[in-house]
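Every protein chain but one is kept in place in this view of the complex.
Labels A, B and C are assigned to the chains in the order they are written; within every chain, residues are numbered from 1.
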Amino acid sequence: MKTNLVYFAWVRERIGKPEEEIELPDSVVTVSDLLNHLKSLGEEYENALQFPDVIRVAINQEHVEHDESIVGAREIGIFPPMTGG
Amino acid sequence: MKTNLVYFAWVRERIGKPEEEIELPDSVVTVSDLLNHLKSLGEEYENALQFPDVIRVAINQEHVEHDESIVGAREIGIFPPMTGG
Amino acid sequence: MPSVTTVPIIRVQSTDFDLQSEIDALTAGRKNIGAVVTFSGLCRDEQGALSALELEHYPGMAEAEMRRIGEIAIERFLLLGLTAIHRHGKILPGENIVLVIATASHRQAAFDGANFMMDFLKTSAPFWKKEHAADGTAGDWIAAKDADDAARDKWR
Partner (left out) sequence: MPSVTTVPIIRVQSTDFDLQSEIDALTAGRKNIGAVVTFSGLCRDEQGALSALELEHYPGMAEAEMRRIGEIAIERFLLLGLTAIHRHGKILPGENIVLVIATASHRQAAFDGANFMMDFLKTSAPFWKKEHAADGTAGDWIAAKDADDAARDKWR
């Protein structure tokens, strides 16, 4: 299954694109799995995601913890801590 | 010495005038003395000041406690608790 | 660090005020303000029971008390600006009674400054409210609330 990934702020800048559609291996079940998988895709991903503790993730535009399942997600947002307001 | 007394809200309504200049006997030294003295001046004063605990007093437009001296006061304001805002 | 001491803008007036003009007076041309908090207190109709409020004040002392509280708020919360305007006279439901504006570098100082100003204004500034009932009967003076004293005491 293909999943749409969207990136924001310095995660977007470091990965070098605002979004992409990727095919995830079946072994990728949780948010943590996804972040580890992405880090294996290249230096730019490694650079963006080297400190997973500060990375925030949203599934279908709702915040989720890193132990949450991504199975069935249409859209996964990956971004740094928010600094609006 | 003559002192100017100014009344507000229901204290003013019960006493029946917004202000007056009165001569105070030498025995009237504190705010408490003043309130007791006024109560002796007639039923309207007795009615206005029957519960001295709720009466607020300002000397020269600054809040004072009931044990404060009124000696030398130009203007003494007497009123209920404030309800502005 | 401000080059001049911040002085509160204090007014007691029978006429209404214009919120945007008052904000502009505090913020125009300044680029160090990060937060503006405004509080407007309005006359409620109490489910139709009230036709108006009559606001009485102690002229001179009302302004002096508001200024004294405002100076404390500026110093305590490092406000960049503070405005407090209180109306007197007859005020209809839906109309403004009081306005407080606090500006600061950061949001919590602006919130606290405006909130502090209102809590002390309510309990210390010499204003009194009398109700005019909708049915034409003589209204009562509004009683001071213990809750207002408690709100003030949270700043100790």
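Points to keep in mind about this one:
Simple rule for what comes next: a contact is a pair of C-beta atoms (placed from the backbone, for glycine too) under 8 Å apart; a residue touches a chain by one contact, two chains touch by 3 or more.
Please read all numbers here as calculations on a predicted model, not as lab measurements.
Within the entire complex, contacts from the absent chain reach the displayed chains A, C. When you scan C:L19, C:I72 or C:A133 for touch with the missing chain, the hit is C:L19. Within the complete assembly, C:L42 is the residue of C:V7, C:A25, C:L42 or C:A143 that touches the hidden chain. One of C:V12, C:A84 or C:M118 touches the chain omitted from the figure, and that residue is C:M118.
Residue-level contact of subunit A with the missing chain is found at 6, 8-10, 58, 61-63, 77, 79-85.
Residue-level contact of subunit C with the missing chain is found at 19-20, 23, 27, 29-45, 47, 93-94, 105, 107-108, 110-111, 114-115, 118, 151.
Keep in mind that, in the parts below, only the chains that are shown with their structure count from here on.
Using the mean of the Cα atoms as each chain's centre, the chain most removed from subunit C is A. In whole angstrom, the spacing between the mean C-alpha positions of subunit A and subunit C is 48.
Shown for subunit C are the residues that touch two or more other chains, of which there are none. In subunit B, there is no position where the chain touches two or more neighbouring chains simultaneously.
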